[in-house]
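First the structure, which I've put down as structure tokens, then a few questions once you've had a look.
Removed: one protein chain of the complex. Kept in place: all other protein chains.
Let's turn to chain A:
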Amino acid sequence: MIKFHPSEQHLVLYTAGELSPAMLMMVGTHVDMCSHCQAHVRDIEQQLARKLLGDVEPQPLARNAALDEQAMLQAIFNSQPTPQTAAVAANDSLYLEGNHFKLPATLARNSHRIGDWSRLPGKLWRAPVTVGGEEMLNFIYMAENASLPEHTHKGNEATLVVNGVFNDENNEYRDGDFVLLDNHHKHSPATQNEDCLTLAALEGPLHFTSGLSRLLNPFSSLFFK
């Protein structure tokens, strides 16, 4: 059962295509995994469609503008269907450290964007997902009994559990859970008996706050290569 969902605002902006590429991937992947949010997105689509294309008369602007109906209709009837853009075949399998993960549809369609895995200190692995935009999108894989040093964020951090379970001081997060933390939150994510594959979007570099891990601040650049 998914406990943590994107906000309604996230879902609206996702449906309108108005989030950053990284956040579109995050919310899209959550929606793949969450039937509740799927239904919600369908509602939002309907509402936006009604608002934009509903039975209100179009603004006078549209009538003044040069919409030559006949010419455009002819152009459409004479046009050729656009060939399917040579879509890279979706690949929903991800192999890492001898584990096989099944990727949700949004990630499977974008599997060609997943870069190489690199090992980080503390039983962590990271792979960038190149989607463009300002925000970084990464897979973070935590093996069993792994932990990230306590840190805050200069910007917002969104984390989505793709498979497995991790804890922080406040909660336990499982498959499909979507967590958004701003720069007021300190947290130290950790796994216990189970490993955890997450997708994380960061707006700013991680900023480590506790003890020795402060010395690890340069380590945060690993997330931003």
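We take it that a residue touches a chain if its C-beta (ideal position, glycine included) is under 8 Å from a C-beta of that chain, and two chains touch if they have at least 3 such contacts; residues count from 1.
What we mean here is this: contacts and distances are computed from a predicted model.
K.L.:
If you had to name the missing chain as UniProt does, which of "RNA polymerase sigma factor, sigma-70 family", "Spore germination protein KB", "ABC transporter ATP-binding protein" or "Manganese catalase family protein" would it be?
P.N.:
For the chain not displayed, UniProt's protein name is "RNA polymerase sigma factor, sigma-70 family".
K.L.:
Have a look at A:Q9, A:S79 or A:N193 and name the one touching the chain we're not showing.
P.N.:
Of all options in A:Q9, A:S79 or A:N193, contact with the hidden chain holds for A:S79.
K.L.:
If you put the missing chain back, which residues of chain A would it touch?
P.N.:
Residues of chain A in contact with the hidden chain: 15-17, 21, 24-25, 28, 31-32, 35, 38, 42, 45-46, 48-50, 52-55, 58-59, 61-63, 65-67, 69, 72-73, 75-77, 79, 81-82, 84-85, 87, 90, 104-106, 108-110, 113, 130-133.
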